[in-house]
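One protein chain omitted, others in place.
What follows is chain A.
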Amino acid sequence: MNVSYRWLSEYIDLSGISPQELAEKLTRGGIEIDNVPSRNLGVSKVVVGYVKSREKHPDADKLSVCTVDAGQETDLQIVCGAPNVAAGQKVPVALVGAKLPGGLEIKRAKLRGVESQGMICSARELGINDKLLPKELQEGIWPLPEESRIGDDILELLALDDAVLELDLTPNRSDCLSMLGVAYEVSALTGRPVRLPNPERELFSTTDKASDHVKVAVEAAELCSQYSARYIKGVKIGPAPLWMQNRLIAAGIRPISNIVDITNYVMLEYGQPMHAFDAGKVAGGRIEVRLAREGETLVSLDGVERKLDPHMLVIADAEKAIGLAGVMGGLNSEVTTETTDIILESAKFDGGSVRRTSRQLGLRSEASSRFEKEVDPGRVTAALDRAAALMARYCGGTVAEGVAEVVVSTPAPVVIDLALSRINGMLGTELSTLEVSTLLSRLGFEMESQEEGKWRVTVPSRRGDITRDVDLVEEVARLYGYDEIPTTPIEGPTTTGALTQAQAIRRELRRVMTHAGVQEAICYSVTSRESAKMFPELSETARPIELAMPMSEERSVLRTVMLPSLLEAASYNLSRKNNDLALFEIGSVYHSDEPVLTRLPREKPRLALLLTGHVRSAGWNRKAEPADFYDAKGLLEAAFDRLGLSPAITFEAARPQGFHPGRTAAVKLQGARGPETIGYVGQLHPDLQRAFDLPDTFVAEIELTPVYEQANRRIEYRTLPRFPSVERDLAVVVDHAVAGGALTEAIRGAAGELLEDVSVFDVYTGERLGAGKKSVALALVYRHPERTLTDEEVTESYAKVLTELEQSFGAELRK
């Protein structure tokens, strides 16, 4: 809603309050004002001139030479390029020395050898938004009404000496979609009274009766609580008075004709949308408010044919639909220059119904935006009378006596019990009875005192948003001033705040990863259908959940797997020459097996990891270290170790889709029911590497719920060993396929309790070993907690280990 400051001052005294101050006051009171642009964008010394004559320019086809009386000592000779300039017109004339928006200064000049003593202006040159003017006036100069006085300042004539308050209204304050509503608000903030417009009922006829010309029937009574119509005879269609057009333009509404402009003007004034039908086109003089018929269509005023649904409310005559109730009129009953008689509508339509219709048709109008927030039932008749009177005054019409109407119901005023203790209790204030009743009375709320500190408050019908006592508490608070509310600490029992286990682990994972040089990424949870198919084992059996109305194909389903988004992030980085990447993300995937969701999906928290390029870049004293499988695995091992999960974690060779079949491990966590796969770590399959234009890339994706559940944060301290350990190295030759992990596990099983640790320290393949063979070197550490080991004990265990390796793996001791 754009509010002209000058127009507003007609309803409330604004003296001593500048537009900026008013904007600040309203904003602090809850009606946010973004901007207060001046309507004058830098115009000075532009006056009304009369074009006495127009001659063709001797040397230029497109120019003409005008003699203009601009109220100066002598007539001015002005060269003009506009095709529509003509003798006999009143036009805006920028005198020599005038300034125009954009810093243009008018000087005496010669145009193709002819002197020009000023400039005849278009609307745009005056800084007026010419989109609000008819097409023909956008092209050339702006002819002014004949009655304009020569020499008058254009700023005054076009009311440019004004500022516009651009209201950014919250949905509850639709009462401020009208000048009167804003005036009431200003009144409450300033204590000054509101001056209501006078709907000059004395202008109405006393003989001719509206009911003789128009009958109203409301069929869909639940969607229309009141429909009122007046009949105006013998109007002459023409432009509305300039002052009214100025105000419409200030409000951002295009002037069209006197009748239409008046309906818009009164809508802006009262917040009540109105519609004028050409009575001559309303069959049978009958207005019906009914639901659309099956298959019915209507061409709306914008010329578009609309297919109507049976839930849509229409206005119809005896034969056909002539308007979409509360949204837009029909072309078939439009007011045109031939129109002489008018049926003027003012009604209250159900907000939800208007909203639904306008959304479904994609047709929003000034009217629908007001109806859908519920108009003030108390103003339907007042606005109707006001508009009818304006038509009598400015369109030469005669308003028939009486109103043709159906009033289905008049809502009872809202009455609310309010207690002072409630206000102070909610706000933390110490307001007195007098302060509260003063504040609420300023808003026009009727305060009926009950016992001390209690009221029955009657809410005026314009404030449909006020329905319960907390709404009144807010009114008190905002008028009293939010700044005046004290600042206090919460009273009551103290509470301790802490992270949950999952939250704490999530942060720990972030620490482990970032301390190891991995950057945290956040990717969109909405992705393409294709990406769901890349890693079926990680997507499990889930069907991608589709958005009903996605914004694009790339973001049409919820992700069932995390890695594709990290791959995209990697591609993005590589195309920017960020070649060494270590990225992780902690996020969710969304799994459901239902084709159409009836329950919420499972949101599974996961960790995803990606390495490509080098894990350590080259320096002056070291070589770059390319990322490999063991970097990715090592990061996971570090994380599991920090969470106390190492003993329960195993890595087993696996071949899930999307991964390199020879370089991938399933990550298994020992659960109550044995080891369970909680994710995979491996090299990306070469096909995917190619698809994403990536070099060798190592990735992992791990389910976090079991990690959260089983993480063991307890630190179990063990005293330091008091006896020395004995170390034995062992190198065995085995088949290439024998897993190192299997060897160490077998050794742990065979060596007995004295074995403290076993680790692989070298793996070697070479011709001397024979094809398909490798040598694995292992370091065994023995220790007894209570005494020094004897050589015999170690040798005995070592022999058992060797036997086990020979029997289970065909291992040979390497000499």
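What we mean here is this: a contact is a pair of C-beta atoms (placed from the backbone, for glycine too) under 8 Å apart; a residue touches a chain by one contact, two chains touch by 3 or more; residues count from 1.
Assume contacts and distances are computed from a predicted model.
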The chain dropped from view, which UniProt name applies: "Phenylalanine--tRNA ligase alpha subunit", "ABC transporter permease subunit", "Chemotaxis protein CheA" or "Putative rod shape-determining protein MreD membrane protein"?
"Phenylalanine--tRNA ligase alpha subunit"
Specify the residue from the set A:Asp13, A:Glu200, A:Glu603 or A:Glu756 that touches the hidden chain.
A:Glu603
Taking the entire complex into account, which one of A:Asn129, A:Thr297, A:Asn578 or A:Asn712 touches the absent chain?
A:Asn578
From the listed residues A:Ser15, A:Thr74, A:Thr495 or A:Thr719, report the one that touches the chain absent from this view.
A:Thr495
Hidden-chain contact residue, picked from the options A:Ala516, A:Ala638 or A:Leu802:
A:Ala516
From A:Asn84, A:Asn172 or A:Ser808, the answer for touching the chain not displayed is A:Asn172
By the document's definition of touch, the residue of A:Gly113, A:Gly425 or A:Gly770 touching the omitted chain is A:Gly425
Even though one chain is hidden, which residues of chain A still touch it in the full complex?
27-30, 32, 170-174, 351-352, 355-356, 372-373, 425-429, 468, 470-471, 473-474, 477-478, 482-483, 485-500, 503, 507, 510, 513-526, 545-551, 555, 558, 569, 572-573, 576, 578, 581-584, 588, 590, 596-598, 600-601, 603, 615-616, 619-622
